Every structure is written in structure tokens, then in C-alpha cells.
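Left out: one protein chain. Kept in place: all the others.
As written, the chains take the letters A and B, and residue 1 is the first residue of each chain.
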Amino acid sequence: MLSYAATDGPDWNTLGDYSENLIEIHDLKYSRGHRAIFDGLNLTIKRGEITALMGPSGTGKTTLLRLITRQLIPEQGAIFVDGIDISTLNQTELYQLRQRFGMLFQNGALLTDLSVFENVAFPLREHTKLSNRLIRHIVLTKLHAVGLRGAADMMPAQLSGGMARRVALARAMVMDPEILIYDEPFVGLDPISLGVIVRLVRRLNDALGITSIVVSHDVEEIATVADCSFLLSDGKVAASGSPDELRTANSELVRQFMHGMADGPVAFHYQAPGYEEQLLGRDIE
Amino acid sequence: MTRVLRDIRNNLLEFVRTFGAFQLFFLRLLRHSPAILSTRFGLVIKQVYNTGAQSLVIIMVCGLFVGAVLALQAYSNMAIFNAEDWTGVAAHLALVKELGPVMTAILFAARAGTALTSEIGLMKATDQLSAMEMMAVNPVRRELVPRFLGGVIAMPFLAAIFSATGMFGAHIVGVELFQVDVGSFWQQIQLIGESADVNEGIIKSVVFGFAASVIAVWEGYNAMPTAEGVGRATTRTVVITAISILVFDFMITAALI
Partner (left out) sequence: MRQTRSVEIGTGLFVLLGMSSLFFLTTQTTGGDDFKAESVYTVEARFENIGSLRTRAPVTISGVTIGRVTEVSFDPVSLEAVVHFVVDAKYDQIPDDSDASILTSGILGSQYIGLQAGGSDMYLEDGSEILFTQSAIVLENLIGKFLVNAGSGDKESD
């Protein structure tokens, strides 16, 4: 395993006696139907960093996010968040823990029947008894941070994909979470929106001193933003380290993924009987 | 042969499992209901509006014509016995005891039930329910329970409105068209109609309200999170609601006789 040294960790990292690892996953097993998604996965995410989870489609990156936030329950293994084994929590404790998370879904997942303003205000209205004035203040601040203060009165249906994702980001951070999770934040964006999101991820992480987890397979974007990357394959971590380290790694799989080669350990062809055999077999029939 | 038997057994087991899960889901909705009613009544009001007020047009138009056709049928048959005065009674009893609650429930499934299912299904398909989970908000409590309660509250009112507009339709046909004496028309209803008839209708519409709402919400919540899955779920809502309404109708009628 490649080692990684913190470059410019926030100074609160040295305060208190908590461990450097915010999330630890030990020997995780999870399967859907008969297919094992994770089989003995070990992974640690450090405080204050941007961690990227990469991997070919279907390796269960999104599933891993859902496991970390206990929207799914693993068959075996333990997940520790800030030293707490999340499988031991009851509903109330789980919801308390989740308030420390903010999650950005692939398509934004804005509530369609609420305006942009109300979407961002939603967690505040649900969890706090703040006055309307204060809520307005907080929401506008967060919307300003993503550059969409002007869109406060629009409905989600009127937003473009990039805007919706930025609103969702404002919503994800409105409760000032400690951990921000991004599920495929770069997919399907035009280059300008993409640049905006990439910069926002970096800026939020550094300015707010939070921990970020980014799921993506956009190697280029990840390289510019992540401190540490994990490459998942076959239910395990295939490689880890900084993007540059991954790029120069000599594992065949890592090379194939990082350089986008069609064939390699991850076969171009889905499992099938022999090509000639099948074609000829048809003919004879 | 054994494979066929095994398939049957598995299907049966799956059916029983789904049915059990459905019951548990219903209990879950009920368990959260008092809290939502007392603390988040605004959410319920919004759903009463969506399911009730938005269904008024279809309910009233259908009610008017059902009442009118009942009066037509009753008049033409009663006239044989020279008992045209009974036109109103026939329409009244048919509406209040049977057609009001049953037709309303089926129209509700078609208009409001499908809307509930597709709304919830789409919320699921677009990760809105997951997003709520992640914001530490229980989506069952925040989105499903108010919709369920909205339907439960709206149904008895809708059924009453259906029957009342139906009587208006019967009045138009009986009194205005066939010149049945207006006094006899209403006097007979007061004479024959009992409060038990109206109560039977109310009991039915309350039961149907629970059934139709919980089915619509359940189908939405368990829809496959794809466009096709949501479409299928809305169809299932109408089919399952219609069947269970008619079964319940038979059982309640039998129990009250």
C-alpha cells in the first residue's frame, strides 16, 4: 500500500486527542443477490482531506456511500465513524450522526415541490427552531457561496443540471456538516459548470475544515482535487494513494483505469461463450 | 413437476411475505399519524388539498350523472307500479349506501391515488427519499404519512359530496324532467331513509379512505425506482384499490345487514 502524508492539514487536526481517521472500514462484506459487491474491503478516510473513491462502473462506489451512512447494512464487517461503530446505533442516534453528514446526490435530489430557497432551508426547518429571519440569513449565505442567491425563488424544475447540483450542495452544507459526500458530482456537466463544481469542492473543504468524500470515475477532475484516492475493484481496494502516485503505479488494473484503456484486467467483453463457436452454432441450427 | 410445485410454493410465500410487509407498513403509518396530526398539520392540509379539493371536479361531475341515471332507471321502473314517488328514495339509497362510497373510492384511486403513487415513486427514483434520509429526516414520516392522512380525511367528504350532487342530479331528472311531485320526492326519502343508511355510507367511505390511501402510498414507496417501475406502480394502484374496495364493500354490507 502506498503511504500518504498530510500536506496542509487544518490546524484543528492537532487539537484534542481524536484519531486522524474519521472513517474506518474493516473487512466489509456486502452482496446483492448472489453477486458479492464487497468482499473484505478495508479502507480509512482521514480527517480534513478530500478522499476520492474511484473504480469502474458497477464496483459499488455508490453502494459504499450508502453503507457508510447506513442506508444499507453490511453482511459482515464494521464501519466506524469518528470511533463509533455505526451498526450499534438506534434510529435516533443514527439520525444524530447523519446530521454530521452532508450528501450531494448524483442528480441533486432536490425536493420537487419546494422552491430553491425552501430546499436549502429544509434541514433547518426540520431540525431547528430558528426564526424565519435567521433561516433566511443562513440560506442566502449558503446560496451565495454556490453563486445562486439570485435563483432562490426558482423551482427545481427550472434549474439546469449544474445549477441543481449547486443548490443541492448548498443544501448539503446548510447544517454545517463535518463530512461532505459527493456522489458523482462531475457527471454530465458542461466544462464551465464542471470547473465551478471542482473549485467549490476544494474551496469548501479548505474553508470550512471539513472532510470530503468524492465518488467519481473522472480521473482528470479527481486528480486536480483529491488528496487521497482509492481505486476499488472486485470488492476490494485495488490501489490507494495520491492521484500522482496512482498514475505512476505499475499495477495493470490501475494503469488501465487511469489511462482509460479499453482492454486489460477489466475485460472489454462481457462474459460470453466463444465468439466463433456462438456464430457457427447459430448457423448450424 | 417438482419444479412447478416449488414455483407455486415460492410464489405463495412471496405473496404472504408482501402481504405481511404491507400490514407492517400500514401500522408504521398509523404509528406516526398522531404526531404528524398534532405537530405538522400544515403538511396534512396540503395533502387534503391535493387529494380532496383537486378531485372535486371529477367527483361532482360523475356524481351528478350517476344520480341522474339512477333517477332515470328508478323512474322508468317505478312507473310500472304507479310509484313514481319512489324515484327519489331509490336514488338516495343507492347513492348513500353503495354507489357514493364505492364510485368515489374508485374515482379517488384513479385521480388521487395514481397521483400519490407517481409522486412518491418519482421522489424515490430521483433519490429525494434517500436525500431526506441523509438529512436525518424520516421520509415515511415527512412525506408518506401526510399523504396517507390527506387521503383518509378527504375520502368521506368526497363520498358525501358525490352523493349530494348525485341527489341533485336525481332531482333534476325526477322532478324537473319527469314532473314527480317535488314534495313527494323528498317526503318519501325522509320517510324511508334512515340515519343508518347514511351511517353505512360513512363507515364505508372511511374504510375505503384508509384502504385506497395506504395502497397508493405503499405502491409508490415500493415502486421500482425507474420510469417504467413508477408507471407500473400507478397501474397497480388502480387495479388493487378497485379490487379491495369491492371486496371490502361486500364484507361491510354483509356485516351491517
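FYI, contacts are C-beta pairs under 8 Å (C-beta built on N, C-alpha and C of every residue); 3 or more make two chains touch, one makes a residue touch a chain.
What you see is a predicted model, and the numbers here were worked out from it, not measured in a lab.
Undergrad: Out of B:L13, B:L27, B:V182 or B:V239, which residue would touch the omitted chain in the full complex?
TA: B:V182
Undergrad: Have a look at B:T114, B:S163, B:S213 or B:T241 and name the one touching the chain we're not showing.
TA: B:S163
Undergrad: Please identify which residue in B:L56, B:V206 or B:M224 touches the non-displayed chain.
TA: B:L56
Undergrad: Mind pulling the chain B residues that touch the left-out chain?
TA: The list for chain B reads 42, 45-46, 48-49, 52-53, 56, 81-86, 92, 96, 154, 156-158, 160-161, 163-165, 167, 171, 181-184, 186-191, 193, 195, 198, 201-202.
Quick note on the criterion: only the chains that are shown with their structure count from here on.
Undergrad: Can you give the whole-Å distance between the Cα centres of chain A and chain B?
TA: 43
Undergrad: Considering only the defined contacts, which chain A positions touch chain B in the complex?
TA: Answer in residue numbers: 66, 69, 71, 95-96, 98-99, 101-103, 105-107, 109-112, 122-123, 126-127, 168, 171, 175.
Undergrad: Going by the contact rule set out above, which residues of chain B touch chain A in the complex?
TA: Touching chain A: residues 122-123, 126-128, 130-138, 142 of chain B.
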